[in-house]
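Dumping the structure here so I can ask a few things about it.
Taken from a larger complex, these chains appear in their original positions, while the remainder are omitted.
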């Protein structure tokens, strides 16, 4: 589920920080704690090996390596790479999610431009809404793991009522020619609108035009999400960044050990916990996790977008707009702002 | 209230700086001063403990820790993280607020396209404006703390005149089916426009079309604000940044103490106030506060957007446009630019 | 006046640099030279006090402070903060100024869609142009210091011919209800277009539609500028950045003094002018000045936008398009590209 | 082929990293491994020359050079340059690829607006789709190496069925006048639509209008890709960045050698492998490779866009939409959401 915290940050007062920190779901704690545990396991394995298992000579070699690498940690342009990468990924995530289409535009247009009260009018309106949402489901099944899990086969879509068996049969007959047939229900919705126009249920050309346009807008928004999925960030980019981060902390396992022979150094001390490195680990890995989550916003992370509830909202709101609440408006009376 | 200072920066002259600094509301002083006070409390608690309460041995340990951590402060990529984060948050804030819809587009369109002078024309125009603003209120109640506080229940909206009791009843009957019913007043406005079109109050299809389109533009702008609220920045991102900043300054409590044994060092001195660290605190925390404020622009900070006055302006301007000043234009006479 | 230098940079050859440097108006020299003078005053006051007025003991204390602060200058994340801030401000400046509306779109639409040669056609066209420019003036009076200075009261607008006295009376009668009445002239222009349409001066619905749309486009562009003014960057952001820069250089007054006791240090020397710090001052303060200027592009800096000439151009070009040069086209003859 | 890994990153769990790393195609390993091999060859050539072939005196000179350059590596602002460059290139890449047009918009518009079942209707629809895809092929032949390779001459396009021989003859007769004749098939498609409109196959002006508009949208998207190709990033930018990276690592060949005389230094050691420099090489070169790949997204890298399959999908989906599945819609019956 998308983790919502907007109300918590309604005012930037000092407690905001504590309230934000207290959140577990989708939080830095959750994403970092496992990695940190593994890292500490390795750290203490090396810690005890170096102090109690190594011979004097091996200790000296270890210390040489440790000092050598510690001195050269700066060769790895970690934070710089990460900063640019997170910003890039974030921008892509934002511009993709911003197009996520809601049903209101289509439904309100259909409702006002195909206003008849007859059964055929009503059924046409409902069918157009259903086909548009069906289109959304077909697309999401291919780009969102959660929707795929909800509808592992098209049969599940039929069972949930978004498609009838006959429609599935037609869809699958098309299926044999090209794999992406997301557009089929849109074609149906357009055809329905055309028939309604020819029967004067949709009265004017401009009205017909606008219904077609509202459906198109929805489809184009979905097409943008398809492109988002089809044209990922070149794989080498996340690879190089994620690898740099992991390798950096792998080296830290050696370079950040407290060295016995180094204890006379003024800035050195013999602590059981490498506290500053642990903090660095938390912040840098946490930062990296943000990028990992953002790489696929339609995935299954806590913070990923709740696509299934979008679908449910779209069908339920869409039907309410074109049917239940359709064609009603309160009586015209004077309002209190009248004078 | 949004803090306006544009006129102060009308010219970039030397006094600009002083004038900007002198502002208290929404300013850096206000947001930082509390935090700084708490930080100094802790600082002096440790200061006195270290100097007067600690044994010689404890002092030595403390100094070791202090030197050790001070030497490793650079492990925490503070400014880098903060710089990218503030820029990211700012960009999101700007693109969200830029869509904030004003009533003028709807009202001017309705005024010119439904130009009749009759009572029904007038009432239709007024009702459309009212429903559009009502839509705005319904959305803002869910995403702005201030509007929620102004209208804790829908009854308050009725009392303020934006909705009549009968309308509320209809709205709540819809309410039972799906939680977000922001669109209901838009449906009413559309239906009114349709009736007006059928009765030839709105004469031409293109005119009807444009009224529907103006209403839609307003609703789509509000939908963008809804998305802004529904798809926040993944919580881990602010968490990791804010935590990094706080932890950094928590460590400073120890690492930036002036050490007794260190007084012979050339760059060290024994001051009662850690002036450079205090300055760092002010600038970095102040920078972070900017991000905190920007995270939710519809919140209750001094700098957050005055949503309630938007609503009031929209209803008052909208009514003036479609009613009071409606259908008037000055006589056509020669102007002074004539030759 | 906006400082134009595009032709100077027509080619990136070596002299470009000198030509750019030679500019005084709106230049770095002008904005920095005053600040630098003040800074140097303080610098030499401290310089002479430290060398000739201080006791030996005071000198020692001063030197301790100087060394201590110099060593900790890096605590202040100056360039980083400034880099991100300037980029952010620049981006906002650019996207705001890019919407600045010119009259051509409105005027060319009105000219071709209301093509009649009669007196009423002509007057209608002229009045629409005048009302649109009047709208622009009303908005600019509230957001641009220069336009405000040109038209301190609405009477001045009347005197300049943009509004007639009767129109001012109507405008002010509206004024009593809500403070922002920028839209009133737009309402007039729309009403004129409607009357023209009803009298078949504007023939077709699509043509009427387009005239209304052209006027709307202009108004929406102005609305974007209003939002730019109404939703400034949260004040804390420029405050924290500008304060950081000033404090930094205030500390430099002490930390960058050449210390007498330090003269044996290899990298130290005894110069009358702190040349490197002066250069740093010029570049960093110059960079900051860019941000100050960009914060309010409608202000009165050399580099700010020449809003008054926009207004003058708009009225003069608009009138020329809809009247003087209206309805003419050269005869149709073969062109030289014919075969 | 575009390398797709979105499903792998469906959830940001710890294994994500390993799964990403395991990918070879388009990955960092593949792009870096060759360069690294060459670099190591040079490194060991110098390594052995310095240790075993050089005279004592030459060794001393070499060591002087090595220390001197190592101390000045920081003069080269490598990561900074690279970070900004990659971000810039990425942004351009993203905004270019986002316009990549799919056939659905054109095909769905043509299908619903030219709905006749007659042979001429069908042929017109098919021809419009074919001409639009032909336009895409003509453009891609000039800007994508892969499409050029598939269609080395226009004869290949004819053979593949996208163009008939007669059409090629017409196209080539135009060819003599100006080199870019991408627009010719669009002109044909427009003319077909006009004829269909004149014969009332496309019934209403608004419908005709929309068909023309859909074709135009497609062409404008292709025009954006043409501009992307015609206005590359100024060559000096990638030159300076790529050169800086290569020169940096060329210098590393000398400056990062383990020096014999330096072995007493605490941070120095005598390893056969310059492990930290190799890691730096992998990350920085890998980062640079991302930029190289992104510079021309229509090229032939693993990660570049699969333009040929776009063409195939467009023709096959387009034909399916306007012909096979055309004009059908399922019967109107009650849906399960009815009550």
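For clarity, chains are labelled A, B, C and D in written order, and residue numbers in each chain start from 1.
We adopt the following convention: a contact is a pair of C-beta atoms (placed from the backbone, for glycine too) under 8 Å apart; a residue touches a chain by one contact, two chains touch by 3 or more.
As the structure is a prediction and not an experimental result, all values here were calculated from the model.
Novice: Given the 4 placed subunits, let me have the overall number of copies in this structure's complex.
Specialist: The whole assembly in this structure file has 5 copies of the sequence.
Basically, only the chains that are shown with their structure count from here on.
Novice: Which chains make contact with subunit C and with subunit D at once?
Specialist: Chains that touch both subunit C and subunit D, as defined above, do not exist here.
Novice: From subunit B, what is the lowest number of touch steps before subunit D is reached?
Specialist: Minimum step count, subunit B to subunit D: 2.
Novice: Same or different interface residues for subunit A and subunit B, judged by whether over half of the residue numbers are used by both?
Specialist: Different; most numbers are used by only one of subunit A and subunit B.
Novice: What whole-Å value do you get for the distance between subunit A and subunit D if each is reduced to the mean of its CA atoms?
Specialist: Each chain reduced to its C-alpha mean, subunit A and subunit D end up 24 Å apart.
Novice: Calculate how many whole Å lie between the centre of subunit A and the centre of subunit C, each centre taken as the average of the chain's C-alpha atoms.
Specialist: Measuring from centre to centre gives 39 Å for this pair.
Novice: Please list all residues of subunit C that touch 2 or more other chains.
Specialist: If we look for residues of subunit C contacting two or more partner chains, we find none.
Novice: For this assembly, give the contact graph shape among line, ring, star, complete and other.
Specialist: Graph shape here is a line: each chain touches the next, no loop.
Novice: When you check every pair of chains, which ones turn out to touch?
Specialist: A-B, A-D, B-C
Novice: Within their complex, state which residues of subunit B touch subunit C.
Specialist: Going through subunit B, the ones touching subunit C are 2-7, 9-12, 14, 16-17, 20-21, 23, 26-29, 31, 78-80, 83-84, 86-87, 90-91, 94, 97-98, 100, 102, 104-105, 107-109, 111-113, 115, 204-207, 210, 266-269, 271, 275-277, 279-280, 282-284, 286-287, 289-290, 293-294, 303, 305, 313, 316-317, 320-321, 324-338.
Novice: Can you tell me which positions in subunit A touch subunit D when the two form their complex?
Specialist: The touching residues are 31, 34-35, 38, 64-65, 67-72, 75-77, 80-81, 83-84, 87-88, 91-92, 120, 123-124, 126-127, 130, 143, 145, 161, 164, 166-167, 170, 174, 177-178, 180-181, 183-184, 186-195, 205-206, 208-209, 212, 216, 219-220, 223-224, 227, 229-240, 242-244, 246-247, 251, 289, 292-293, 295-296, 298-301, 304, 315-316, 319.
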